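Showing just some of the chains, left in place.
For reference, chains read A, B and C in written order, and residue numbers begin at 1 within each chain.
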Amino acid sequence: MNETEIATGERVTEGDLLVILRHSPHGSSWLREGLDTALVAAAFGQRVSLLFSGDGVLALLDGQQAGALGQKGTHGVIDMLAMYDIETLLVDAHALISRGLSTEDLLLPVSVVEGAALPKLLDQHRLVLNF
Amino acid sequence: MILHLLNRSPATAGTVDDALAAMGPDDRLLLIEDGVLGALPAQASLFTGLAGRLFALREDLAARGLLERCAEQANIVDVEGFVTLTEEADKTVSWF
Amino acid sequence: MRYALLVQGGPYSSQASHSALRFARAVVERGHRLDTVFFYHDGVYNAARLAAPPQDEPHLGDAWRMLHDEHGTELLVCIAAGLRRGLLDEREAARHGKAGHSLEPPFELTGLGQLVEAGLSHDRLITFSP
C-alpha cells in the first residue's frame, strides 16, 4: 500500500488503478469482471486499489457459497487478492452502515472510507474503473 | 392473489417502490437473486405491512452469506417452496 | 399444471438464466409440465451454439438442451430479438446472405406471438429478467 499524509491529516491512497466494485456477488457478472480486471492489472505490476461500494460490499461478506447450479461466485477471488499483492482494500462507510453491516462481518481487514476521502481517492489514481 | 418476484436490491429503489405500489393487500412478495439483499434487517422498514407475505429464496440468501443474517419478517423458502408459491398464486409478476 | 418460462437475461451477465433453469428443474420434479421456455431481450443469447464457458462453471446452453431432451420443453427464441443480436439458424443465415449460423435445434427461432400464446394458454408464466 502506498499512503501519504495530506494536509488535513487524512491518509490518502495513491495508485495506478482504482477499481470500484458496486455490484453484489452472484446477481451479475460485474463484480467478477471487476475483480478480474484488478487481478490482471496487479499481475502486470500496477499498483491496484479496490473500493467496495454500494452492493459491492457484499463481496467481502463472510459465509458466501457457490450458487444453486454450482456457480462459483467471487469469494474465491477475494481470497486470492493478497497473493496478487492487492492490499489496498477500501470500503465505503455509508454502504456498510446502510446495510447494517460492520467490518466484523467481512472476510478480510479493510480500511473504511467516508466523506471527502472518497473524491480524494479517485483523484489519487491515474485510472478509475467502475464495475 | 398475485405472487410478485423482486430480483433487485434496495439500491435500485425505483424497482422496489414500483413493486410495492403494485401489490394488493393479499399479494405476496418473493425476494430472489439480488432482491434478497432486501432481507437484511437494516432494510426491514421497506417491507413493513407485508407481515406473513414476505418471502426470500434460501439458495440466493445462502450463496451471498445472508442466510444467518436475514430479518425475521422474511419467510425463507427453497426452490420447491418457490414452485409452491407460484402454484398458490393466480399469477406471477416479475419486477426488475 | 402447465408452466411456461420467459427468460430475458443473458447467460453469465446476469443470474436470470441460472434462476430460470433451477426453477425449471424444480417445476418438472414436482410433476408439472414445462412446455415452453421463451427467450427474449438478452435471454436470446442463451441459444448461442458456440458458447464455451470455463469447465468449472455451468454450461447453460447444454443445460437447456438437456431440459428439452428429457422433458420435451420447447426452447423458443424471439426471431426479432435474435436477428439483431446475431443469433441466426441456417435458414435465416441463408436468407440474410450470411455464411454460417449461430443457433441450432433444439433452440427454434419463432415470433413474439408465441410468447403471448404461451402466456395465455398456460396455467403459469414465470419471468426471469436481468
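Note that contacts are C-beta pairs under 8 Å (C-beta built on N, C-alpha and C of every residue); 3 or more make two chains touch, one makes a residue touch a chain.
Only a predicted model underlies this, so the values are computations on that prediction, with no experimental measurement involved.
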{"item": "Copy-number formula (whole complex, one representative of each chain type shown)", "value": "A x2, B x2, C x2"}
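The working rule: only the chains that are shown with their structure count from here on.
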{"item": "Gap in Å, rounded to a whole number, between the CA centres of subunit C and subunit B", "value": "25"}
{"item": "Subunit A and subunit C, separation of their C-alpha mean positions in angstrom", "value": "35"}
{"item": "Centroid distance [mean C-alpha coordinates] between subunit B and subunit A, Å", "value": "28"}
{"item": "Residue numbers of subunit C (touch at least two other chains)", "value": "15, 22, 130"}
{"item": "Sites on subunit A at which at least two other chains make contact", "value": "26-28, 67-68, 71"}
{"item": "Contact set on subunit C toward subunit A in their complex", "value": "12-15, 18, 21-22, 56-58, 63, 130"}
{"item": "Contact footprint of subunit A on subunit B as seen in their complex", "value": "7, 9, 11, 33-34, 37, 40-43, 59-60, 62-69, 79"}
{"item": "Contact footprint of subunit C on subunit A as seen in their complex", "value": "26-29, 67-72"}
